[in-house]
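Omission of a single protein chain aside, the complex is shown with its protein chains in their original locations.
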Amino acid sequence: MKPLIGIAGNVLLNNADVNGLPITYTPQGFVNGVRQADAIPVVFPISDPTEAKDYLSKVDGVLLAGGQDVSPLLFGEEPSLKLGATNPARDAFEIALVKEAIHQAKPIFAVCRGLQLVNVAYGGTLYQDVSDYPNLAVQHVQLTHFETGAHTIDIEPDSTIGKIFGNQYVVNTYHHQAIKELAEPFRAVAWSKDGLIEAFEAKSPHQSIVAVQWHPELMIPYDLMMQRLFTDFVKRVIKKMI
Amino acid sequence: MKPLIGIAGNVLLNNADVNGLPITYTPQGFVNGVRQADAIPVVFPISDPTEAKDYLSKVDGVLLAGGQDVSPLLFGEEPSLKLGATNPARDAFEIALVKEAIHQAKPIFAVCRGLQLVNVAYGGTLYQDVSDYPNLAVQHVQLTHFETGAHTIDIEPDSTIGKIFGNQYVVNTYHHQAIKELAEPFRAVAWSKDGLIEAFEAKSPHQSIVAVQWHPELMIPYDLMMQRLFTDFVKRVIKKMI
Amino acid sequence: MKPLIGIAGNVLLNNADVNGLPITYTPQGFVNGVRQADAIPVVFPISDPTEAKDYLSKVDGVLLAGGQDVSPLLFGEEPSLKLGATNPARDAFEIALVKEAIHQAKPIFAVCRGLQLVNVAYGGTLYQDVSDYPNLAVQHVQLTHFETGAHTIDIEPDSTIGKIFGNQYVVNTYHHQAIKELAEPFRAVAWSKDGLIEAFEAKSPHQSIVAVQWHPELMIPYDLMMQRLFTDFVKRVIKKMI
Amino acid sequence: MKPLIGIAGNVLLNNADVNGLPITYTPQGFVNGVRQADAIPVVFPISDPTEAKDYLSKVDGVLLAGGQDVSPLLFGEEPSLKLGATNPARDAFEIALVKEAIHQAKPIFAVCRGLQLVNVAYGGTLYQDVSDYPNLAVQHVQLTHFETGAHTIDIEPDSTIGKIFGNQYVVNTYHHQAIKELAEPFRAVAWSKDGLIEAFEAKSPHQSIVAVQWHPELMIPYDLMMQRLFTDFVKRVIKKMI
Amino acid sequence: MKPLIGIAGNVLLNNADVNGLPITYTPQGFVNGVRQADAIPVVFPISDPTEAKDYLSKVDGVLLAGGQDVSPLLFGEEPSLKLGATNPARDAFEIALVKEAIHQAKPIFAVCRGLQLVNVAYGGTLYQDVSDYPNLAVQHVQLTHFETGAHTIDIEPDSTIGKIFGNQYVVNTYHHQAIKELAEPFRAVAWSKDGLIEAFEAKSPHQSIVAVQWHPELMIPYDLMMQRLFTDFVKRVIKKMI
Amino acid sequence: MKPLIGIAGNVLLNNADVNGLPITYTPQGFVNGVRQADAIPVVFPISDPTEAKDYLSKVDGVLLAGGQDVSPLLFGEEPSLKLGATNPARDAFEIALVKEAIHQAKPIFAVCRGLQLVNVAYGGTLYQDVSDYPNLAVQHVQLTHFETGAHTIDIEPDSTIGKIFGNQYVVNTYHHQAIKELAEPFRAVAWSKDGLIEAFEAKSPHQSIVAVQWHPELMIPYDLMMQRLFTDFVKRVIKKMI
Amino acid sequence: MKPLIGIAGNVLLNNADVNGLPITYTPQGFVNGVRQADAIPVVFPISDPTEAKDYLSKVDGVLLAGGQDVSPLLFGEEPSLKLGATNPARDAFEIALVKEAIHQAKPIFAVCRGLQLVNVAYGGTLYQDVSDYPNLAVQHVQLTHFETGAHTIDIEPDSTIGKIFGNQYVVNTYHHQAIKELAEPFRAVAWSKDGLIEAFEAKSPHQSIVAVQWHPELMIPYDLMMQRLFTDFVKRVIKKMI
Partner (left out) sequence: MKPLIGIAGNVLLNNADVNGLPITYTPQGFVNGVRQADAIPVVFPISDPTEAKDYLSKVDGVLLAGGQDVSPLLFGEEPSLKLGATNPARDAFEIALVKEAIHQAKPIFAVCRGLQLVNVAYGGTLYQDVSDYPNLAVQHVQLTHFETGAHTIDIEPDSTIGKIFGNQYVVNTYHHQAIKELAEPFRAVAWSKDGLIEAFEAKSPHQSIVAVQWHPELMIPYDLMMQRLFTDFVKRVIKKMI
């Protein structure tokens, strides 16, 4: 039987395309990436942190998608002037999912906000806006169409990311927050040319965590390499299932 | 452990609120109705009919939500002049889910398009537009805000619906298709004042199927009776789990 | 001290001009009409019918403004195909206000929907859409700018309306519902040229009720006669206060 | 009989949801907060300052809501570059209401602009834009959805606010003006982490005034503590009525 | 010195392109047509009918442009169901201009609504909507871009129009009202293929009036024949000036 | 060397996505279909009919795309009430292209409006709107997403279309005009279930013309059969080049 | 006979409210101001400078209205970074009107852009954006509704402006350009509190020129003083006519 992957969903209030009703949703790129890796995706609605255990017990791996800013109150800061919209309920549920996934030793794949959230869940901190980063020199919110890589990243070759992409690659980019201090259990494995962390992985061989700052799910139809992040994720999941 | 309910999701192309990206989604009312009935909802993305078995094997019950028109090609008609948008891929996946649910004897709760789809899955037919119904006299797409009941239904007292709502109730209404011929395995249990079927249930005591034409998920915050349809569904699920 | 006039307010959900928030409101024309008649207006939010008595005890007269369709369930009909949006909670509160005003013998001035509501409160019925009226020949939703009179009305000279406007006048018009059967306690005093009732008054000399189908509050700045409806209302209020 | 609360209303010109007509309105959150505190709210249209006495004599307490910037001409400054829209007529009417309320010893509850207005009415001054505040470090116009608290406030425990919320709380925030010099009759009782005044109260035990910079009316459905500000207000009103 | 042509202007309320302010305006095609005929155009704002004499005394000819429907009250009818927006103040001012122009024997050129208005000014009547015309068979509101002729007209050769265009021509068309009974002083000189009057002229040789139902000012840049209507008008004006 | 295919382009005035500037364009589906058939597409701007010979001499085949209605003046009718927008300049240029292509014996592939235009170029006629067709029973403007087939067509097996699609197929549909009388040189090879012509081909073996009423270029990414229409077209072109 | 006032008009391309057509127009406030001063306004379309003499010879005075920025090429500068839209054709025509008016000794009233244009016509210069003004401290583009005065001006008492408004007044403000060097023939008579020129007049007693930087035409309905600028203008015109 195919592995079951839980995608932590988001919520939209007053969605114009659904008569102004709220919806639970996830971008289709994540659904397609998981399905093309021969796994079965289901979307988790935002729920109480206490329900994270129930959710995790049903699935074999968890995918953390993009979305709102992570609340700075979670890493001990007041909101600064350029903070974007946050969703504390989503933060709380996803932190519980992350901790439960690690507790149950189930693999995690985290994208953009997902990367930031996993970092904060284990004590890392964020730049609330990239303009707070003193060495900022690269455009991290691209105007170029989303399927097109826009800036270069340097990659640690001895890493999951490095095995897929080699020493250097061009990725797309849509984030105004970024990692300031990386949490202790993780090691950075990719950086933009101005020095921001673009990917990290778990240090411990017992944990199977890959987190990227860009949006591979938007590039899949145009760059086959990006599908490999999903295929690798499902391989990691299957390995743990055995 | 709480029962796991699969909600058959929908897809939106070019969603304005998510940068024009496609999303898999379900209206929040279904998520809330299931959660308030103390079950755990996950959303199924539209997938291949061959995957229906895998999906059903993971969950304890399935909820079919509202949305597009059912394709008339499925019941032997060409599209007539007032047909709305259809999604044949969703039709095919949901028909497979319905058949698999019945095969695995897992309870179904179907709402609006869900009711129409279940009917077609078992050989029933639809009015492609209510204006094709010769006795049409009631407004079936209300302009009144969605949480407010708009027209009266008469109810068969000896039915699941009747046990919840009694002989008569006022419900909201947002459908331009309607049941023409009800499929053999089902019996109608509620009707609008101009004679259209507003709810049906499985005849067989071995099947646990309730289908309603209105939108209880939109009325829950304003009419506690509507939550009872979800609570009843979860009770039926738990009964089958034992 | 100036008389206090309660204007029964309306509610807007998702108001675009106030960040999508709901608001309680009333069109400014009613506020201006009352103030220019030297009375003090306050707006009543839609409340429970049981609170109508409290509200009426605070004011000296009540003004019923325009807005949604009156629900046909209130006069024994199901919604027909062209019914507009209704607000049953507003209907219920305003019917309670009307009954309480009559009980406390406080004057009423009713405009457009207000006229229809007062009629229904006392057992009258409505055409759910003017196209249901067999003799329809006049445009009752004008495209001409609102301050401009558009069609002619014939007036019963021996009436409050007749004393203000004479035998005939040209009024603006924005209604798609209209009176079918006038409730027993009222008499019609004005008609459009195709025979629909354009104004009614209380038959009983103990009641002080004037109801008009057009929108005088929109014409005040351009037609001084329309202010006289407000001035007359306040005179009726003062007379009852003594 | 329940106490009657006057909410000082606002005006919208060209409201898109009401055919471009002007309306008198107040956000529904204030209406709901007062009703849930078991009092009766009515909305005051903006009127002449000379009418403030009449209005106040009819009610038992007055609520000053959010809205436009307070005109800097009222505290001796010319408009600076980032001033928002003002409404001098509203300023004048509300200042008269405040002074009359204090004269009649009727309680005041002031929210956001209301807080600023009360301060200016008694000689206080404002930052025309928070960017004029030299120590600005916190985002005071949140992008996070309005029902969610965004930044922390420190609270004087020995105050009405302190009795409700304790020493610290997280509140929502939507203001670009802020108090510069607090007027003599008031004392600050809460501050944001960058030192702006978030709430004040009357020094004199004979006056019953509570003013907050955030928007409790938007958080009520999600944070029961916020309703307590309204309940406390109605209690203060009842105490004065006796 | 060049002749001075008065163009009777129109008014727009809430013009989106001018900050929602009202403006007096005329379509540029009329300005260009007059200038290219070597005359000087000025635009008359809508004014009191009593001022028509003053306006006419300043100019050598008058041009009546397109715009709103003519009010049916002017020819003894109530507004029927498909009437468009009217502007009674514009009607009254332009009727006064027409009568004064004829009184002062100054030439008139009338386009679309202008043709209808001149007809009504002298006792003619209109179809309030072309659907009231029993023989309607041609599309009179074209969807094709405005500079392109859309339907054929038959022309009386012995007429001003006939001298310019010959027996038949293809013209553009944007009118939903049309002439029913032509006023006595005029004779029809062009018809659409379904028999509606497309142009008329004064019978009397002492009057210089040409009125067309289509919009020559929109076709000038693409069809040089249309400029000839303006050139002919200015020639008629100069002839009267001598 | 690859064959060169001329696609007869369209023009958009005031294109919102290009700063309101006019553009020459063609839908990308035609470009992709030709490129995937291993030919080189260029777009012809609408030009003078006299230039058709020059254009044809440069290319090996011509593709006529969808777009505006064909002007009824070209087949001896006045515009009827439901005619859509036309572009007589495009009509004239494309008729010249068709005649020149036939003269030079270069293959034609015509889609939707292209089919209608080729028919009119050789003396055929059209229903100006499908509602003029007495047997209309099928929805010919689908609301379902464009890549999805919506209605069934019956196909003459002994034809180019039949060789590709067999006896029956489901196609998408976006046309409100349709063939009334087919021009003499052509034979119909496919029909919708209500009897409208859905495809035709040249009778003469010396001409290589295929015309379809549906939009294969929109279905290519989802239905590989549709690409075969383009591949067949390029094969026909290559055959003529030899 | 009443004096005739020429208002120099503006042009709008692609006006959304007139089917995307260009129009010649002027804001209604100028029309009303002139009519209420008992003069007759006509609007001049933008024309060739050579026609200015013809236009001026027909009227008794000229009013220069608001609108686009004046082109910096006219005063020897290249466009700087914050320049707004300009209309060189309008500049040229209006400069010719100003010079001709002075030549014919006909009075001028100039508003906002009008003031800037008159200054440039006689050799003055402008700040292309007020941010270029080193002492900028006041908001010169108000967000407050246009009929409301926003900032204070100091006035030279011995001037036309001073005779109307006294030493100080509060005016509205909508300009991002401002006078840098005032042309020799003029003297400043009013200033904002940060020192920008808000009004000037002709030094020579033979010229009758008044120019203001604010928009009196928008305040007339709310501040009777503003009408006096128009009344004074017409008085000046009549004085010259004698």
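Think of it as A, B, C, D, E, F and G in the order they're written, each chain with its own count starting at 1.
Everything that follows uses one rule, which is that a residue touches a chain if its C-beta (ideal position, glycine included) is under 8 Å from a C-beta of that chain, and two chains touch if they have at least 3 such contacts.
Not measured: the values here are computed from a predicted model.
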item	value
Touch partners, limited to displayed chains, of the chain removed from view	A, B, F, G
Listed residues G:L13, G:A105 or G:V141, member touching the removed chain	G:L13
Residue, one of A:H103, A:K193 or A:K239, that touches the chain absent here	A:K193
Residue of A:S80, A:Q104, A:Q142 or A:Q207 in touch with the missing chain, whole complex considered	A:Q142
Hidden partner chain, residues of chain F it touches	1-2, 4, 6, 9, 11-12, 15-19, 21-29, 31, 35, 40-45, 47, 51, 54-55, 57-58, 146, 218
Residue numbers in chain G that touch the chain omitted from display	13, 71, 73, 78-88
Residues from chain B at the interface with the omitted partner, ascending	14, 20
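Criterion: only the chains that are shown with their structure count from here on.
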item	value
Chain pair equivalent in interface to B-C, over half of contacts matched, among D-E, E-G or C-E	C-E
Whole-Å gap separating chain B and chain F, where each centre is the average of the chain's CA atoms	41
CA centroid of chain B to CA centroid of chain G, Å	66
Multi-partner residues of chain C (at least 2 other chains)	none
